[in-house]
Each structure stands twice: as C-alpha cells, then as structure tokens.
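Below: one structure in structure tokens.
Only one protein chain is missing from this complex, and each of the others stays in its spot.
Per-chain residue numbering starts at 1, and chain names A and B are given in the order in which the chains are listed.
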Amino acid sequence: MKIACTVNGRARTVDGAWEGESLLSVLRDRMQLPGSKNACEQGECGSCSVYMDGVLVCACLVLGGQANDRTIVTIEGLATGTALHAVQQAFVEAGAVQCGFCTPGLVVATHDLLARFPEPSVMQIREALAGNICRCTGYAKIIDAVQLAARRIAVDEHSAR
Amino acid sequence: MEFLQPSTWTEALQMKSAHPEAMPIAGGTDVMVEINLDRHRPASILDLTRVTELNQWGADGEFLRIGAGVTYTRIIGELGDRLPGLAMASRTVGSPQIRNRGTVGGNLGSASPAGDAHPPLLATDAVVELASVGGTRRLPVREFFTGPKRNAMKQDELIAAFLVSPAKGPQQFSKVGTRNAMVIAVCSFALTLDPVRKHIGTGIGSAAPTPVIADEAERFLEGVLDEGGLWEKPASVDASALARFGELVAAAAKPIDDVRGTAAYRRHALAVMARRSFGWAWDEYRTKASE
Partner (left out) sequence: MTEHPRLAPRTPVTGRVGDSVQRPDAVLKVKGDFPYSSDLQVEGMLWGATVRSPHPYARIGSIDASEALASPGVRAVLTHEDVPGRKVYGLEIPDQPVLAFDVARYWGEAVALVAADSPEEARRAAHKVQVDYQVLVPLTDPELALTPDAPSLHEGGNVTRQVRIRHGDQNARAEVVVTGEYEIGMQDQAPLGPESGLAIPDGQGGVDLYIATQWLHIDRDQLAECLALSREKVRLTLAGVGGAFGAREDLSMQAHACMLALRTGRPVKIAYSRPESFVGHVHRHPGRLRYEHGATRDGKLVYVKARILLDGGAYASSSTAVIANACCFAVGPYECPNATIDGWVVYTNNPPCGAMRGFGSVQNCYAHEAQMDKLAAALSMDPVELRIRNAMKTGSSMVTGQVVEGPVPVADLLRRVRDVALPPATTSDPVDLTEMPGGVSNTTHGEGVKRGVGYAVGFKNIGYSEGFNDYSTARVRLSVVGGRPRVEVHTASAEVGQGLVTVQAQIAGTELGVSDVVVLDADTAVGSAGSSSASRQTYVTGGAVKAACEAVRERVLSLAQSEMGGLSADAGDGRRLENDAIVSADGAVVVHLATLLGEEVIEETREFHPRRTAPLDPETGQADAHLQYAFAAHRAVVDVDTELGLVKVVELATAQDVGKAINPQAVEGQLEGGAAQGLGLALMEEIQVKDGVIRNASFTDYLLPTILDMPPLRMQILELGDPHSPYGLKGVGEPPTISSGPAIVAAIRAATGRPLSRAPVRPHDIVDTSPLPS
C-alpha cells in the first residue's frame, strides 16, 4: 500500500508497504530513518517514541496507514542543522547516554515533557518518563539531563524575551 | 491484509457490514502488538482514527456520552472531575505514549479481563453503545463481557460510545502491579459511592474470566450504611463491616494462578483494596458532608 505523510517537515511517500506494517517499520525500513528504535514492538519500552500530529506516541503501535496525511516528527527532526536541541545537548553532557538504544525515545519523550511542564519536579519527570525503559543507566543521569535541559531552556527563553 | 480507512461513522459501519471479519483499530495498543509479534494476521483491518464522531463527548440526558475513540489522556484531562474513578484508572494505563493513543472503546473491544477501564465502568453502571448499519443498541457494561477477551458484540457491530453518569459521590480505583508504573493489573478494584441512589458500585479486574462486579458485597455495604443511617449522618463504619466487605469482594472473584500472580494472592489483595478504597471514599464523603 501507499503511505504519504509529512516527516520532519518533508512530504514523504512510500509505495509497496505491507498493510500490517507499523509506522516504526515504515520509518526505519522504508524512509531511512532508523533513529526510532525497535526494542519491544509492543509499546512497553518507549524506544520508538515519535510525535504524530504533535502527540507523543509509540511508532510501533501506529499502523502505517494510520499515519497517512499525518505530521510525524522523529528523533532525526529535533536538531536544527548541526546544532543539538537543548534536550539532546543535556543528555550528552549529563552522561545520560550509555548504549544509547533508549536514548532517541527518551529524548523525544523529554522534549514532550518539557513542552508540557517547563519546570518539572523529579516526580513529574519520573511519571512522564515511566514508559521509557533504560537498561544501562539506572535513570539517575537521565533525571539530571532533564533538569539540565529544563534550566537551559528556561534561560534561553528568558533571554529571548 | 486489506486496509480500510473510513472517514465517517456511516462509512465505518458500512465497511464493517461488508467486512464483518475486519479487525477494528484505534490506538493500536492491543491490535498492533498482535501484528508486530506475529500472533495474528487479520484478513482486513478497519482504522477508526479518521472517524471524528468517535472522538467527541458530551451530555446525553443525565449521562455523559463519550465517543469510543476518546483517549485516556483526554479522559484524565477533560473528564477527570466528572469521572474521577475512570480518570484514576486511566492514569494507571501504560505510559504517556500509551494513554495518548489508547481508548476506552479499544479496551472494551479487546475485553481483556485485565483492561483498566473495565472496573470503573462496571462500578458506575456504564452503558456501551453498539452500532451497525442495522441500528444502534445500548447494553449495560455489566452484560457486555461474555468471556476472556470475548464480548457481546455482533460481527457487524462497532463500539460507538459508552455512557456513564457523572460522579455523584466519591470514586476510587486501585490496582496491584509488581512495579510502580507501566504494569498490567495483577488485580484491580473500582468503587463508586452514589449518595443519591444510596448505592455502592464495584468492579473487579484481572481476577476472573471477565471483569466482574461484587454484587453481594455491594448489597452488604448498602445494608450497613442504610441500617446505621450513615448516608445521612456519616459516622465511621465499623471495622468488622469493612473486613466483611473486603471478604465479599474477594469472594466475588474467580482468579487463577498465572504469570502475574497467584489466585490466593489476588483474593487477598482484592479484600485489602476493597477495604482501603471504601475507607478513602467514605472519608471523602464524610469530609464533604461536614463542610
């Protein structure tokens, strides 16, 4: 089947997709966007978190056809040119990345969290990121990274005013 | 596999009529797992996410009529004050990513005994609205579940909505899982206090082949409250009555041993949750009454 949607600001069309294929497979295998990760394919780990029409979803649970005409933003769409997004930069600096397989999903989920709660408490961070499993870090440095990103974004917005 | 994507409700019903075998999909949180993990290959699949009618909710007489496609996130945000029990249950569903997509309609369609929405729907005497090209019917949710992952829907029917009264009193939902987030219920319990009808509502999840109510427990507790005139003059409820309520809730379950827990533990936990839930709800009722 044919799937047409906007991905990271570009109109994309794929032909010949199998009807049962998830958006995750479409992104990874047909659109050369393997940044969203395939760790469980049942919505339990959050590694494939993307935005669909501005809403944080697991791409593995979206049927390819359901993405027709939708606007998708993936991990590959968060940085501006070579400049990392503040969330990405914070993950690098805080040491929140080890094997990194969970990282794309966590970065997108954190991006979404900070859009909703610019100054999240630790408990808000924990509840918002509970759907993103990390097997390496024990999460401590992920919490550090979220807080660091929140502070940076707040400073940037303050200075932009 | 055929992909069907109606854009209106009428079209959806026509497609379902023409393809009764079609698997409806909304948030995909159940259907996609089956496909991704190669457990099931439906001959055709009916995407309901373009049907705007399903995403709406509003008043319907004394009820709230909530489209089958309204997500858990929206139930928490938009209906949390009117349906606190369902909102509490919704908050325990998966993760933000899952709540952003998952729907009560999908939960009903899957009819898993562990579905988080089911106990509060049972406890509030909710009604499921089913539709086909032949017409619409409304079925109490208490009659909807017919077996593990089976429900009373006919092949050509789709779930249009569910109807539920806004809370008239305190509601609680409690769910046991073996981690602190993102967990399928080992067992769960919902409770509703309706001071207008002097009614206690219950719902039990993940502890029987279907979600069930604790009928006898409801009547017992109603009797205790009536006898003591406690609805009017809310005093504390005797501990032995609370314990009995818990026992009766546990007795209403027909749990099994499985990977998530043992039958004995489920009964035990239900008794504890029932007792505690009523305690919290009754405290709230007493606090409001004394204000």
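General observations
Here is the rule we use: a residue touches a chain if its C-beta (ideal position, glycine included) is under 8 Å from a C-beta of that chain, and two chains touch if they have at least 3 such contacts.
Just so we're clear, the structure is a prediction, and the values are computed from it rather than from any experiment.
Only one of B:R82, B:K254 or B:R276 touches the absent chain when the whole complex is considered: B:R276. Interface note: of B:D38, B:E62, B:D81 or B:E227, the residue touching the hidden chain in the full complex is B:D38.
Contact with the chain not shown here comes from a single listed residue; of A:M1, A:V14 or A:A39, that residue is A:A39.
Checked against the full complex, the one of A:M1, A:V14 or A:A79 touching the unshown chain is A:A79.
Hidden from this view is one chain, which touches chain B at 33, 36-38, 88, 91-92, 172-184, 186, 188, 259-262, 264-265, 267-269, 272-273, 276, 279-280. Those residues of chain A that touch the chain absent from the view are 18, 20-21, 25, 28-29, 32-42, 44-45, 47, 74-76, 78-79, 84, 87-89, 91-93, 95, 97-104, 107, 123, 125-127, 129-143.
We take it that only the chains that are shown with their structure count from here on.
Chain centres here are Cα averages; for chain A and chain B they lie 30 Å apart. The touching residues of chain A, counted against chain B in their complex, run 1, 18-20, 22, 41-44, 46, 49, 55-58, 60-63, 65-66, 68, 109, 112, 126-128, 130-132. Across the complex, chain A is touched by residues 1-3, 5, 25, 27-29, 31-33, 35-37, 41, 45, 47, 49, 94-98, 100-101, 180-182 of chain B.
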